[in-house]
Structure formats: structure tokens, C-alpha cells
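The complex is shown incomplete by one protein chain, all other protein chains being positioned as in the whole.
Moving on, here comes chain A:
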Amino acid sequence: MTDDGERGLPGKGLINGLAVTLRTMTRKTTTQQYPDVEPELPPRSRGVIALLEENCTVCMLCARECPDWCIYIDSHKEEVVVPGAARARQRNVLDRFDIDYALCMYCGICVEVCPFDALHWTPEFEYAETDVLSLLHDKDRLGEWMRTVPPPPAHDVLGEPSKEEATAARKAAGPGAATAAKTARPAAVRREPRQESDK
């Protein structure tokens, strides 16, 4: 009608447009009936961060690394008398471990940095609140979410062996034996990746 360019038959675009909508109508819809049907989340979904309180040693690494400073930790020291030991040991006891999810930006640095696996990602996402102040969750609430943490994924058969396996294999082979990368994977697919880092 208006612009007769190099588009073939006039009205072809109009027909194509109708065809696209008609084809879409015959296909299955992509709507998820969310409140009625639980969504199928991809593996390793990052919903919220859960705390395994027993693993926490109050090392404060997570609170220091947090870019938003949204982790609040309080603790006190406790004396533990070990029978047979020369003197009583001191132990950190966690009093408070809060994460303010109003500030959290879900970067996951705290999970990465925790040396004792006290923090875990869980796919749980239904923790919306009507008040922004209610998004400050204490260690009991964070601990409840531990139930929703999925088991860790199986080890990648093509990947490097874990540090523990490599060390154990090296110790078993005795000093001067082959490096970990050779012993742990006899049928090597890749040839000795990064030997120096494994020593």
C-alpha cells in the first residue's frame, strides 16, 4: 500500500503476521499456574541463603566479605573443659546471626567464602513480607531453611578430583610418587591440567 520495497508479493507480510498468531494459538501455552502448581526451578536455583548453625565458628568472614554489610553476627566465648587437657579450651558460641534480605543482593559471596559450609543456597523463594523491616531474618529462621537445601550435585566425572581425594591419593602413594592428577584419574581425558597447582 504505502511502501513497495523488495518484499515480494504485496500483502505477504500481512499473511505472515496472521500465520504467526494462528500457529501460536495451536501450541501449548507457556503459562505456569504458580500458586496452584509449584514451579519447576532449575538446579542450583538461588532463592535464599540458609544457615547451618552447628557449622558456624563465628569466623566473621561472611560478614566482612558481604558487599552490603547485611549480615549481623554476635557471639560470646565459652570455656570447655576437656578431660585430660592441660587447661580449658575456649569456644565461640553464636548468639545472633541475622541476614537483612532487604539489603542482600544475592551475590552469594558469603556462601562462597564460608570455610565450614555453614551457609547454603536454597531454592526457597516464598518469603515475601508486607513490611520491609520484616525481611531481617534471625538464625532460627535461616536454620529452618536448611530443610529446603537440595543435596549437592554429583561430582563431574570429567572434572578435576576434589582436594580431599587428591591429597589422600598422594599420601597413599608415598613421597616422590606421581602427582595427584595422574593417580586420581587413570583414564585421563585431558592431559594433566595445571599440575603445579595440585602439588
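Worth pointing out:
The rule is simple: contacts are C-beta pairs under 8 Å (C-beta built on N, C-alpha and C of every residue); 3 or more make two chains touch, one makes a residue touch a chain; residues count from 1.
In this text, contacts and distances are computed from a predicted model.
Protein name for the hidden chain, per its UniProt entry and selected from "NADH-quinone oxidoreductase subunit H", "Branched-chain amino acid ABC transporter permease", "Sporulation protein YhbH" or "Lipid-transfer protein": "NADH-quinone oxidoreductase subunit H".
Between the chain not shown and the residues A:L18, A:M60 or A:V93, the one that touches is A:L18.
Within the whole complex, the absent chain has one touching residue among A:R27, A:R87 or A:R147, and that is A:R27. In the full complex, chain A touches the omitted chain through residues 1-2, 14, 17-18, 20-22, 24-25, 27, 29-31, 33.
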